[in-house]
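Complex shown without one protein chain; remaining protein chains in place.
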Amino acid sequence: MSAMLEVRDLRVSFGGTTVVSGVSFDLEAGECIGLVGESGSGKSVTARSLLGLAGEGAAVSASALRFDEHDLLSASPRLLRRLRGREIGYVSQAALLALDPLRPVGREIADTLRLHGPLGPRQRQDRAVELLAEVGVPEPELRAGQRADELSGGLRQRAVIASAIAARPRLLIADEPTTALDSTVQAGILRLLERLRAEGMGLILISHDLAVVSRLASRILVMRAGEVVESGPTDEVLGSPRHPYTRRLVAAVATDRPRWAPLTEARPMAGALAPSPSEALPPAAVPSEVVLEASGLVRRFGDRLAVDDVGFSVRRGSTLGVVGESGSGKTTVARLALAIDRPDAGTVRLLGEPWSEATERERRPRRARIGAIYQDALSSFDPRWTVGQTLADALSSGRTRRAGEEVAELLERVGLGPEFMARRPRGLSGGQQQRIAIARAIAPRPDVLICDEPVSSLDVSVQAQVLDLLDELQRAYGLSYLFIGHDLGVVRHMSDELLVMRGGRVVESGATERVFGDPRHPYTRELIAAAPRLNGG
Amino acid sequence: MRRPRPLELIAAAVLLFLVLAALFPSLLAPGDPLAIHPAESFLAPSWAHPFGTDESGRGIYTRIVHGAGPSLVIGLSATAIGIGLALVLGLAAGLGPRWLDFGTTRFVEVLFAFPGLLLALLFIVIYGPGVVTSTIAVGLSTAPGYARIIRSQVLLVRRAPYLEAARVLGRGPAVRVFRTLLPNLAGSLFVLVTLGIGQSIVWASSLSYLGLGAVPPAAEWGAMLSAGRTYVASFWWMSFFPGLFIVLSAVSTTLIGRSLQNRVRSA
Amino acid sequence: MNRLALPLLSAAAVALLLAGCSTAAPTNSEPVSGGTLVYASGDGEPTCLDPHVGGNYPQALVATQYLESLVSKNKDGEIIPWLATSWKEADDGLSWVFTLRDDVTFTDGTPLTWEAVAANIAHLQDPATASSTGYLALQKVTGVEKVDEHSAKVLLSAPDSALLDSLSQPWLAIESPTALKRSQEVNCESPVGTGPFEVTAWDRQQSITLERNKDYDSPPADAGHKGPAYLKKIVWRFLPDSASRYAALRAGTVDVIDNVQPDTIVAAEKDDTIDHLDAPRPGASNRIELNSGKAPFDDERVREAFIRSADVDDAVKSLFFGTAKRSYSALSSVEKLGYSDKSLFDYDQKAAATLLDEAGWTEKDAEGYRVKDGTRLELDFPVSTNQSIPAEQSLFEQIQATAKQAGFKVDLHPLDLSSWYGALAKNDYNLVSAPYTKVGPDVLRILYHSDGTIPAPSGYFANLAQLKDPKLDALLVQASETSDQDERAALYKQAQQIVLEGYYILPLYDQQNHFLYRADVKGIRALPTVSTPTFYDAWLDR
Partner (left out) sequence: MAGSIAAQPPVTTRTGGRARRWLPWLLLRTGGVLFVLWAVATITFFAIRLIPGDPAEAVLGGPGSQASEEALAQARREYGLDRPLILQYLGYLGRLLTGDLGRSYSLRAPVAEVIGENLGGTLLLALLSLAAAAVIALGLAAWSARGGKGASGVSSVLEIVGAAVPHFWLAISLILLFSTWLGWLPPVSVPGPAGLVLPVLTLAIPLAGFLGQVMRESILDAMASPFVLAARARGEGEGGVFWRHAARHAALPAIGLAGWAFGALISGAVVVESIFARPGLGRSLLAAVQLRDVPLVIGIVLVVALGYMLVTTLTDLADRLADPRLRRAGR
């Protein structure tokens, strides 16, 4: 019997520019297909065009776009409105914003029932509570009355799914359902989707994270610039990728890649500073000097204890990784290390001298010794400056003629050409922005660099380039990093020693391989188990 | 959201006409705006007098052209006073210590508690009507509004990540304020200015309506509009055209301000 | 809120009802009793309804409906009986005996007796009343004695030929003595008189409600009928904006409007649903006074030059569309003893130029203004935006423009009432225009006698031309004391010649006083005393 969903060479263009072309796949009830690709690959537009929501001014065409007996291409707006929610559920991309902040969560779920069900208001409200329970939300009665911002990221995502499946659709499209979620929460959501698929719901899973897709999808389509470059059963595509782009994608995944192992083939650092391959070995584990140390750090916001008795030390030339879920206090530790925020108790010492106790005036000359890069690089640039001005300001060489030369050299060191000087950061890609942020951070030749989730919002392939760049700079200048992240794979690949934080406390610390080898604290074990593995583990 | 092209052109054309009229009135309207011709009073709009004539036979078109200067001057200077005062208050509230913010906000609230018109009325009744006093009065009564906006903008920019990044790079407070904070504030100030000019002209004309604005026989739009209002039943053009130009100038300044803002934001 | 709504709703309901059927109803010839008339005034709302307090024209307009005076005047200007049936001046002119009607009672039941005359004159002369017009008119009165129950003798310090003229004015109307004993605040809100209507409610800023006095039967001799008024009620509203006031009349929301602009008079004449009542006010003509008390107008030649340089005729024609006739006299055309001399006011720029040269203003500065040993020929002209209607303010602008040709720099200062009086009190003016309404030629004594330059405590003084001519003073005093009409006429003629030929004033036109009313309102007439309309004979043909 023919498949539930049939898509034959789908094409979507916005006013002349083609965004999706030649996408074809079938889907049976109870089957899960994965759409993988980086941002801008058209995977999200493909999924939305099934609902007729490709976007303002989209021209959608296909030789076949059928769902059961309905031809989605010629469907009237009324028919499409009846299908959406009743037959095809959709979990939107930025799930954390998919709930109206001003309305109670229960009401958003009840809306689907109102549109497609015979139930009266009272029953709808009760049904919404049941649905919340069904998707694993504790205390559903209380949560239904609360608003989106009173729920954690995981609970919000579950509420969105509850809203999408309220009318028992036969096909569910999940667009990046687990982005920006901590690994344990991510695992929970994937288990829920798996249960729905097992109960017979067709599932289209869209993500840039190969590991996430590989856990659920039986077949995978790899998309690049609007076209499907490779498709087939999951094990085949991930085990022995045929298309070079897929190979690069698989290789770029940092999980399980040993320390210092380059994630990208291309050498990002040309020029004199590139270390010869022989030096690629990790520096001898000589007991080098401690550049940054903290002991007994405590920080309280109102009656919430954000950081509770945290101590660490970063050695020259090595990286201390800090991993933990959102709300575990990692960012507060970073701000205390940078002395942007004052600890309620405990001290931070930089290069052996007091740092957190010093006054801002005393600290200012030594600020050059410690730099920082952030997850959102763009917001850390002065919007009115070009790249050249930003870097010249960092070099504080001001207007001198040599400034131009020094800036070009700095750009080259992070793998960008001089033509970037005149550009505005706003017009560049995420990866390029982060490179400029790194260039600005290393301009004053710091000893320590605080990296607060530097690659969390980057695509896998871009992530790889930035991580390799950080490795090379560490090796070239003996930089020490305090590397903060929630993606276990990335933190493990980058750090020599590790801190695992939970609820503001350090639950475990030690050499990275030792912690991953035999995790002593149950929470660390849970974290490691939850981290998605490439080979379907 | 891009504003449709033609609208910007129209607004630009109107503004160009106004500036030209303000700088070289005799170029666009050779007649003397003050000369009276009793025999030609109350003439309807015709080729000779495109906007008709007023009660003393003076061409309304000529007086509008010659009135552009004073009206724009009032608009600009009232806005300058309003935004100048607001900048001081806004920066003090936004940048200063908490008690300064509390004090300044209370002061702004006191200014706000006065209905704008009463502030202007008191000021004018004390220092007498006329272009200068009505300009200062309009400036004073618009200042609290701007102060609140500037304060919230300053608070916004003050918490921006790029200011914290500047601190990490070791920039002192003075450098952070003057090299980074203020220039970024200028962007939003620009929109306020363009909006302010339009509103000040509208406001000045309301004061003239109440007889508190420009002194006759000055060819100021508000005074002309106010003079025309008693003849509105029989000679509609005496009020219509000055009112039209007040609206046109306010609309075009706002449109230009808005489209420049969009262009800056999306550049 | 409800206290406000009740009187309004009833008035509105009736007004709307009447407005609704105003056009269709058949016209009948005999007066119909009943109905409510809505009067819309453009003046500011009076602060007190008792015209004794203060005493301005808006008070006179409304007081005419509920207060009556001892005497009135007919169209020919002769004094006729009203509350007083007859009056006789003593031979030495130092006292007058008035015989009152014996069949009149005030609306609060108090009978009209000689005590009423005594009580009202005492009320007017009591400083607490703060009366100005009434107080000035009774300067010579020293007391009142009883002759019999219905006749009173008024004692004077000196003969006063203008006494009867003064007593005919609403500002000296007779109020119930019992009512006068109440506090001024209460009396201001509900004065009690003998008129055809009585004040029943006053919602400030909204309206005054006057209702018919059922047992009224004391109309002046020249009234249209006897017995109570036809109208059941009058709603007196205040619509300050002239454009919306005229629109309200055309829409039928109101029945009568005052302070009518010249252009609306012309438009109304073309509209057959609206009629026009022109009632120029007595007393002085509308004129511009030249302040001879200080330079440059202390020099008669400069005064004449200014008057010669003002093209008033063209301005009056273009601004007033023929609704106002040019005046060449100090007095209103209503005054029988008015004297005018057109030749003194011909527009003649050449004469102005020669006169200024003679007076030493020979040089001219860059902008064409005349200069004499360093000082520019500049004149301050404070204009009261309350008292000068827009057309008159435009007239001043035109005079400013023509005077400029002769070299005079005229600075117009439009001011609100307080600042205007402040400027006059500080002698901060060279030119000023101030209307003065008073029955009879005696207004000349107030305006041009040298005593008029002595300011009252508030700084106010009437002689704005600051004319101090002993010969003129003598003429005016003599005229105010002689009761021989011919001699009085001759004296006033000479007085006016001195004022006109001295170029102290530039007469413009009679003090304009125009009313427009819906054509189906019949029987409206203006009292020949101060030209205020009375609605005693009025009835609604609806």
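Residue numbering begins at 1 within each chain, and the chains themselves are lettered A, B and C in the order written.
Please note the rule applied: contacts are C-beta pairs under 8 Å (C-beta built on N, C-alpha and C of every residue); 3 or more make two chains touch, one makes a residue touch a chain.
If you're wondering where the values come from, they're calculated on a predicted model, not measured in any experiment.
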Touching the missing chain are A, B, C
From the listed residues C:A243, C:L377, C:V410 or C:L508, report the one that touches the chain absent from this view. C:A243
So one chain is hidden, and I want to know which residue out of A:G15, A:P101 or A:P258 touches that hidden chain in the complete assembly. A:P101
Considering the complete complex, identify which of A:G85, A:G202, A:G321 or A:G415 is in touch with the unshown chain. A:G85
Residues of chain A (touch criterion as defined above) contacting the omitted chain: 51, 53, 81-86, 89-90, 92-95, 97-103, 108, 111-112, 115-116, 147, 149-150, 160, 163-164, 302
Since one chain isn't shown, list which residues of chain B touch it in the complete complex. 1, 3-4, 7, 98, 101-102, 105-106, 109-110, 112-122, 125-126, 141-142, 144-146, 148-149, 151-152, 156, 191-192, 195-196, 198-200, 202-203, 205-206, 209-210, 225-226, 229, 232-233, 236, 239-240, 243, 246-247, 250-251, 254-255, 258
Where chain C meets the chain that is not shown, the residues are 1, 3-5, 8-9, 11-12, 15-16, 40, 44-45, 47-48, 53-54, 127-130, 132, 135-136, 184-185, 188, 203-206, 237-241, 243-245, 247-248, 250-251, 253-254, 416-422, 456-458, 460
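Just so it is clear, only the chains that are shown with their structure count from here on.
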Which chain would you call central, comparing Cα centres to the global Cα centre? B
Compute the centre of every chain as the mean of its C-alpha atoms, then state which one is farthest from the centre of chain A. C
Indicate the whole-number Å distance between the mean C-alpha point of chain A and the mean C-alpha point of chain C. 88
Gap in Å, rounded to a whole number, between the CA centres of chain C and chain B: 43
Mind pulling the residue numbers of chain B that touch at least two other chains? none
Chain A residues touching 2+ other chains are none
Report the residues of chain B in contact with chain A in the complex, numbered from low to high. 160-162, 164-170, 172, 179-180, 183-184, 187, 267
Within their complex, chain B touches chain C through residues 34-36, 38-39, 41-42, 55-57, 125, 128-129, 211, 215-217, 227, 229-235
Using the touch definition from the top, list the residues of chain A that touch chain B in their complex. 338, 340, 364-365, 367-368, 370-372, 374, 376, 379-384, 393-394, 396, 424, 440, 444
